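Contents: one structure, followed by commentary.
Removed from the display is one protein chain of the complex; every other protein chain stays in position.
As written, the chains take the letters A, B and C, and residue 1 is the first residue of each chain.
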């Protein structure tokens, strides 16, 4: 059976090594936080300048001076630290984060990532920290559905959308399969309710 | 009459604009601090990571965690701030200090500075922060005797000692005269007990 | 030079010239110097280049400055937001230029300006449309793109607390771009919630030392 979004988030969370420093991108990756256990001791980074980010803030907890990268109010955990933007992105660019989890429009079998721009001619370009996140972490996980709503594959031989980063993604977590990508191409780690041949047919790839 | 070291330090201190941020190099420039008045509100920087440095520490004031760039124990004034070496030298290199006062072996009429190395073949090279200080401050003052002990001029057409920085010195304060240097060459601001002609003869320069 | 305590925000933004590059701190509303921007709108400088993470939200602050037609160019990482309709309209009408810079590169380019670095080789954006036309270089087996410093004539910064000589502390993630922008502009104007006596801030916890600050106002 294919995985629900929530099951997928749990699968990603289970793959994060205890004690890791992790950045969860805006959108679906945020849900991974709900599945991290206290025993894992994972420390969350938010690129607007914090380590030790806690869950979303509600009611009286809300502090306009404390938000995540999606500008939502969040909370602070014991052991947190604040830093400015140059220091925060130095931390990312310098490869100090263990894992970063991102959404994507497309990922190539070599790990190229497209997740910032649809390429639509009238779209206003806006990149934020997407390119910094893509190239910085030791491991870059992508969470996405394997097929777009119209059935076209999102894991592709070559990205057709404008790129966010070259060869940066290490693993794709999708509803149908977990797939490693990189210099050696794509290889299925685990499939959910389909076999490699069916996956290959869906994606027009040899897997 | 030529100026004593103490009179020279007082002359430099009087030329520092109120509210300036100032780095005083190791050696003779340190004496400038004794002539800065409280009303001047000058804030002293030490490149090992502090603004708001106070006088040398004595007796029970001595704290091994608080030293100046010469590794002498110093004190902290109200309004001080500490920062690490990359931030401290970014402050210098970025041109944020108003004045830096340095010693010198030689200064050229165009403002080249030689103050880190005698060029002796057996000397062990050691530069410290000399080159960073030379190129960083908005104004670089040099304090020195105008002649070496053997009578050779220290303000010269071209430095023969290894350089610390190119065209970086703005003004030379010496026992015999205050002399501006720079792209337009040397010009006497004030002479002490000699006239420009005598100075020119001593230095083998047209002044 | 020592920072000046201003009586009001209009005094704090006095003298900003037409054609200036203005760095504006904040990430969303956190750290945004709202009152200084309002004062800049009253002050009247035109033909501005604004450097900020975003390009205005709703109809106030940066959006209001844009709506007044006072901004020639926006340099930012993320202009497009759910409530960036003012920027969106001006951009589509061709009435404002846009330079999109990856968020970390934006911060690092300002750091370089403040730190006297002439240029730097950055791995971010290599192989993407944002690196098109830029010089690249392979160093130790990795490809980098050359990035230039980004300096401001003026920085408008929102901080939490200042002492009377201009040392600053921020609060939580509102710190964001403030400390970097403070190093990168000729004139640094800061709005704070409170000014305290000299000596009241912990010297170990000062984030922006007073040397970077020119004008402070409580707002």
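The definition used in the following text is that a contact is a pair of C-beta atoms (placed from the backbone, for glycine too) under 8 Å apart; a residue touches a chain by one contact, two chains touch by 3 or more.
Being a predicted model, the structure only gives us computed values, none of them experimental.
Peer 1: Out of all the chains shown, which come into contact with the hidden one?
Peer 2: Per the contact definition above, the missing chain touches A, B, C.
Peer 1: Which one touches the absent chain: B:6, B:63 or B:195?
Peer 2: B:63
Peer 1: One chain is left out of this view; which of A:13, A:31, A:74 or A:91 touches it in the full complex?
Peer 2: Touching the chain that is not displayed is residue A:91.
Peer 1: When the complex is taken as a whole, what residues of chain A touch the one chain not shown?
Peer 2: Residues 17-21, 41, 43, 45, 51-52, 76, 78-83, 90-98, 135-136 of chain A touch the chain that is not shown.
Peer 1: Tell me which stretches of chain B touch the chain missing from the display.
Peer 2: 46-50, 63-67, 71, 76, 82-86, 88-90, 92-93, 112, 117, 122-132, 135, 162-166
Peer 1: Could you pull out which residues of chain C are in touch with the chain that's been left out?
Peer 2: These residues of chain C touch the chain that is not shown: 108, 112, 115-123, 137, 139-140, 142, 144, 148, 169-172, 202-205, 207.
The rule is short, and it goes like this: only the chains that are shown with their structure count from here on.
Peer 1: Considering only which chains touch which, how would you classify the arrangement: line, ring, star, complete or other?
Peer 2: Graph shape here is a line: each chain touches the next, no loop.
Peer 1: Between A-C and B-C, flag the pair that has more C-beta pairs in contact.
Peer 2: Answer by contact count: A-C.
Peer 1: Centre to centre, by mean C-alpha position, how many angstrom separate chain A and chain B?
Peer 2: Their C-alpha centroids are separated by 53 Å.
Peer 1: Using Cα averages as centroids, what's the distance between chain A and chain C in whole Å?
Peer 2: Centre-to-centre distance between chain A and chain C: 28 Å.
Peer 1: Which positions in chain C are in touch with at least two other chains?
Peer 2: 111
Peer 1: Two or more other chains in contact with one residue: find those residues in chain B.
Peer 2: Residue numbers touching two or more other chains: none in chain B.
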